[in-house]
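Read the structure below first, then the notes.
This part shows subunit A:
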Amino acid sequence: MTYEFLQHYWCFVVALLGALLVFLLFVQGANSVARTLGQTEEGRRLVYNSTGRKWEFTFTTLVTFGGAFFASYPLFYSTSFGGAYWLWMIILFTFVLQAVSYEFQNKIGNLLGPRTFQFFLTLNGIVGPLLLGGAVATFFEGSNFIVEKNNLIDATAMTPVISHWANASHGLDALLNPWVLVFGFAVVFLARTLGILYVMNNVNDEDIRSRGSVRLVGAAVPFVILFVAYLVHLLLKDGYAYNDDGFIYMEPYKYLHNFIDMWYLTIVLLIGVALVLFGIGKTIVSKEYVGGIWPAGIGTVLTVLALLLCSAWNHTAYYPSTAQLQSSLTMVNSCSSEFTLRTMFYVSLLVPFVLAYIVYAWRAIDSKKIDREEIRTDHAY
Partner candidate 1 sequence: MQKDSFAYRVFDLYYDGFKNMRLGRVLWTVILIKLFIIFAVLKLFFFPNFLKQHAAGDEAGYVATELVERAQ
Partner candidate 2 sequence: MTNLLLNIDAGTIDWSRAQFALTAIYHWLFVPLTLGLAVIMGIAETCYYRTKKQFWKDTAKFWQKLFGVNFAMGVATGIILEFEFGTNWSNYSWFVGDIFGAPLAVEGIVAFFMESTFVAVMFFGWNKVSRGFHLASTWLTGLGATISAWWILVANAWMQCPVGCEFNPDTMRNEMVSFAEVALSPFAVSKFCHTVTSAWIIGGIFVVAVSSWYLLKKRETKMAVESIKIGALVGLVASVLAAATGHKAAQDVGEAQPMKLAAMEALYNGGTDQGLTAVAWVNPFCQPDYENLDEAPLRMAMPYALSFMATNDIHGYVPGVNDILNGYTTPDGRVEPSVDEKIERGKKAIEALAAYRQAKAEGADEATLNAQRSTLNENMPYFGYGYVKDKSELVPFIPVNFWCFRIMVGLGCVFILFFGVICLLAFKIPLISVITRRLLAAIGLLPETEADGYDITRLPAWHYWLAIALVPLAYIASESGWLVAEFGRQPWTIQDMLPTWAAVSDLHSSSVIITFLLFLVLFTTMLAVEISILLKQIQKGPDVGATLNEK
């Protein structure tokens, strides 16, 4: 097992976690449409309770994703979370609001009223995916940071900080790049699509299911348009490549070359896209089909996995710097030591067991689909 293999392996693990996270954003997506999907107070509670059983999965995957990234590529963690901290702070803040909102919205003695907390859930439902999508887009579009590893030992340096943001916006300037917004909103509408599909599957209510089928079009169409637009932009744009000496340079059509060189990823991407379209299409067309979340979810994971790997494998700088080209982070110049990666590799072999008990827990929670009866009589949000 060479250092090079370990770097590729950890890229794969982090990309997989990122892909799972995007799938699990269905919680956010469902929350963002809960008011219109639910119509009545009871209907809304059905939706919130349905997502309420799963929100911890999303949150823990987000944390695990961050943790794995930190452990394997610490320079990314420090640069991005330390530099673009407004972006990440807002994301985390909305997630905190989400956690609190679930529990408090319908409890007696609630000062702010259920409406406020439902607003927070909706806020998290839109802002969370938007900013997370925006953060992912910066993998391709680049961000404004400068890395100066010598700062730590250089006595004359301004600050002993290795990486800093090149301007005062601390991450929010990413939102000024229209393509970052395109991708961000694509993720918002994807989360919504997955959310609706999830609720249709998980909630055993005629009303909500039929309304979901209609709402789906309003979420899926913008998603497809925005996603295709971004994909075309990605294939045509110049990318950040590095050579064997670690020198970073711009390469026209870099991502197109990546998809051609790593053709197995292209196949995975195509299968993923086909599955997503199938899940959405069949749900819209068929009156009884409610299983759309499964093909769409698996398809989402495959597609995002292929996209993220295309940003880092094949000599691509995965966290490019628009402020200073040579500051860009690559798989090679930002990773942990070989010892760390190797040790963690052995630990990562336990992940299948973790996944197994997550699946077990999921099935146990979902053994009976949620309906109005349960809201009234059982423990509920």
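Behind the choice of candidates: all candidates are chains of the complex that A comes from, given by their letters.
Heads up, the rule we're going with is that contacts are C-beta pairs under 8 Å (C-beta built on N, C-alpha and C of every residue); 3 or more make two chains touch, one makes a residue touch a chain; residues count from 1.
The structure displayed is predicted, hence computed values, not measured ones.
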item: Given options 1 or 2, the chain of this complex that touches subunit A; value: 2
item: Subunit A to candidate 2 touching residues, read off their complex; value: 259-261, 263, 266-267
